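Apart from one protein chain that is not included, each protein chain of the complex appears where it belongs.
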Amino acid sequence: MRELKLFLGPQHPGMHGNASIHMFVEGDIIKRAFLLPGMLHRGFEKGMERHTWVNNISLIPRVCVVEPDINEMAFAMGVETLANITVPERAHWIRMIVLELARISIHLMAYGGLGSPTGNYTMMYHAHADRNSILNIFEKITGHRVYHQYIVPGGVRKDLPVGIEKDINDFLDDLESRYVEYRDIGIENPTIVPRIKDTIVLPSEVVWELGVTGIGMRSAVNKAYDLRKVMPYARYDQVEFEVPVASYSDARSRVDLKLQELVQSISIIRQCLAKMPEGDVRVPLSRGQSMRWTVPKGHVYSCVESSRGEFGYYMVSNGGTHPYRVGVRGASYPQGLLGIEKYLPGTRIDDAALWVDTMGVCSPEIDR
Amino acid sequence: MIISILMGISVAFFGFVLQTSIAGVNRKIIGRVQKRYGPKWYQEFLDIFKLLSKRSVTHGWIFDFGVIMALGGIIATAMFMPITNDLMAFPGFDNFFIFVYLIAVGMLGMAMSASGSGNPLASIGVMRALTTMLAYEIPFMIIVLTIIKLTGHSSLSEIAMFQQTAVAGLEFSGTWFMIALPVGFAVAFLSLMGMLGKKPFETYIAPAEIASGPMVEYGGKQLGMLFIMHEITVFIEVSLFVHLFLGGAENIWIFLIKYFLVYTSVNLISNVNGRFKIDQVVVFFYKWPLLFAVMQAFVAIYLGWVI
Amino acid sequence: MESTKFSLLTKEEVDRKWWEIGDFFRRNSLWMLMYCTGCCAIELPPAMTSAYDMERLGMGPMATPRQADVLLVTGYLSLKTLRRLIYTYEQMSEPKYVVGIGSCTINGGIYHDSHAVINQLDQYIPVDVYVAGCMPNTEAVMNGFVDLMRLIKSKKANGWKKYHKNNEWYKKNQIDSLGEVRVKDEFHD
Partner (left out) sequence: MNSMTNIKYVSSLVENRFKVIKKEIVSEYQISFEVDKDEVHRLLTLLKLEGWIQLSYLSAIDWINDNEYELVYIVMNWEKPVHVQIRTRISRENPSMDSILPIFPGCKYYEREVHEFFGVKFPGNPEYAKQLILEGWDDIPPLRKDFDPRAYSDAHFAKREYTETFVNLNNEKSKQVKREKRKERIIRVRKGGKK
């Protein structure tokens, strides 16, 4: 049979983001595949070296487009470790609320994204409509819909607005009441289950070989390896939540875990709203001279649990006003590049888009 | 003769206008299902005329000729379609098998043209479309042959008349086959969803996998013609279904109502479903629908158990 | 006195009338090609789906460049993307329109000094409407589309004609920045 070369992306309805999967197919079966990244390369790490520490606050959310808050959190944590800043107690709780809201939003987006490769657009429309109400809540809290620049080194930019608890609670109640509906239309829908069950399996032995983290790893190794649990940042050690795990990592179980995490995030936000103390939300970094603010020498790797796995910043300071080097560990680097090369061959054309969606391949953080 | 041909063309035109408006209304209904406002009801007309107003690129004469052949073949098929009992262009020529054979001309034209574009995605799409066709045709044919056996006619208007009036000498006349053969109706409805390319049998379009399959290289006027062809094809298939199972129509209003109900229910069911893979489509049709179709045929013809 | 009402139209006038009729259809049914070149693509799902519902304006996403009318350039363009964008633009069937979303397409935005991101989109392909902001709100994006419809109505959205007319200038700019537009390397044969 003749070997055909097909491109999934960069301009393709099944591809999330601007990257291209080159597939060599025989019939419907993929024989060879690789990802060609770099279409979103904007010299990010170089750009951060050219801005001051404080200026970089406006640059970092733009690394990963769909989930900007984890960037801010990782950057802020790194700078706080280097400069030895203690964050006020209330700021930790506000950060957790924002991070978990962002996690719900990205899980909803990924769940809606499942509608595109499996063809169920109704599910996509509903999920995106709910995600939009999270963006509206973010607009009330931070003033922006997508790029918030809200979590800054030393706390958060300002306090929560008055009455936001009611908005958040209303949204969470609404989402929770329709959780069953979401499951029914998506992963328990009899026409979708054959598509996602037993497809694109990630064997548990190869997780470490690839370096996959996050839901991809937890669905394969059946252990609660979540950075929020094993090395808690913010105040994740003071809230109660479970890390959903599975022992067999196919597309369905990964999406299932996403939905279960969504429930856990809802419970975390409720606890945060209940336990949040009063007080300051930000310690001033410098007195009026933020552009000349310096950070002591040092190396730090700060990482947070994003929806796709361990997302980290490696930061080096030489004691100046600018970072000396900032490296970004994109959470989807392993599954995006090595995973596609090794585990897409043998599957069908129909499944390639499912890998991109359920493993959460986010091309901006691969290219930077 | 000329009057008949003119009438046939006006039937095709009527089918186009009818189906395009109903598709527009359906887009609005689906919009409401998806919690949004939805487009204007005449949006489909705007889309088609816009496509016809654009400039287009050609990929060789087979590409262009195939489109014209598809459109011509489908219009020729639609000319024979009876709308009500009396309203038809060629009385006596509305045999079911005419539609089966003529509709293949249009499909082949499209397949030829898509393959002529040279895009691998189009070839995959055509391959999938032919496979899907193979899958849904067999159960559908078994049910239709059962009906032909029961009525003793293969003409659509005769079958419709059979369902409308209870004649004393004929068994099971006077009831719609939707009620008379419930299992067969369900099988045929599934096949209709396959014919119309609705989810879960949308595999050959599949935007997220093969970028809308056969249509991948079309743009401008060719795509406009394909859209017209698609609308008339849908008109033919849904009308066939109305005549075969829902007892045809005494007058045009009944036809409109039945047509609208069938098309809307197909659309509503389709919109909460996902999309099967191509092998799953084949397995799906060859498993239960085929079995039920054979069973229904056996029960109806040999045992005479008809409601 | 000759009646002005019933005089025969000249050929140009007939053409113009037909073009106006075509414009009515074109502006009410803009099919867009989403090329997610950058971050502003993240504001398009809300615009397309239930929250803002672009389909009520007759707009909808399309799968391939041949079928589409509007090319959305959503955000910054790296060199690698620009190559693919130019192929995509040249594949689209005419009349075609380009909407540049985000500051990065206007003047480079936050990446103005980057080694990989171009600064000005309209040096390479003609742009009909710009939507400013980093990132623009969904309302702004929708407003950009309404603006495009207005421009089509007043016959000002003729970027594709400019591309024909000044083709050599555009090609020269593309080659100046990209070296060679068609990429030949080990990944593309």
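By written order: A, B and C. Residues from 1 in each chain.
By our rule, a residue touches a chain if its C-beta (ideal position, glycine included) is under 8 Å from a C-beta of that chain, and two chains touch if they have at least 3 such contacts.
From a predicted model like this one, the values you see are computed outputs, not experimental measurements.
Asks: For the chain that does not appear here, which of the shown chains does it touch in the whole complex?
Replies: By the stated touch criterion, the chain not on view contacts A, C.
Asks: Pick out the residues on chain C that sit against the missing chain.
Replies: Within chain C, the residues that touch the unshown chain are 79-80, 83, 106-108, 112-120, 123, 173, 176-180, 183, 185-186.
Asks: By the contact criterion defined above, which parts of chain A meet the unshown chain? Give residue numbers in ascending order.
Replies: 37-38, 41, 43, 45-47, 50, 81, 208-211, 213, 223, 225, 230-231, 287-288, 298-301, 303, 310, 312, 314, 316, 324-325, 327, 329, 333-334, 337-338, 367
Keep this in mind: only the chains that are shown with their structure count from here on.
Asks: Please name the chain that ends up farthest from chain A once chain centres are defined by their CA atoms averaged.
Replies: It is B whose centre lies farthest from that of chain A.
Asks: Distance from the CA centroid of chain A to that of chain B, rounded to the nearest Å?
Replies: Roughly 44 Å, centre to centre.
Asks: Taking each chain's centre as the mean position of its Cα atoms, how many Å separate chain A from chain C?
Replies: Averaging C-alpha atoms per chain gives centres 31 Å apart.
Asks: Any chance you could list the residues of chain B touching two or more other chains?
Replies: Residues 34-36, 207, 211 of chain B each touch two or more of the other chains.
Asks: Name the residues of chain C that each touch 2 or more other chains.
Replies: 49-50, 63, 65
Asks: In the complex formed with chain B, which residues of chain A make contact?
Replies: 4-6, 12-14, 28, 116-122, 125-126, 129, 185, 189, 191-192, 194-195, 348-350, 352-353
Asks: Residues of chain C touching chain B in their complex?
Replies: Counting only chain C, the residues touching chain B are 21-22, 25-26, 28-29, 31, 49-50, 53, 55-56, 58, 63-69, 92-95.
Asks: Chain A touches which residues of chain C in the complex?
Replies: Contacts found on chain C: 33-39, 41-43, 45-46, 48-51, 61, 63, 65, 76, 78, 80-81, 84, 88, 110-111, 113-117, 134-135, 137-138, 187.
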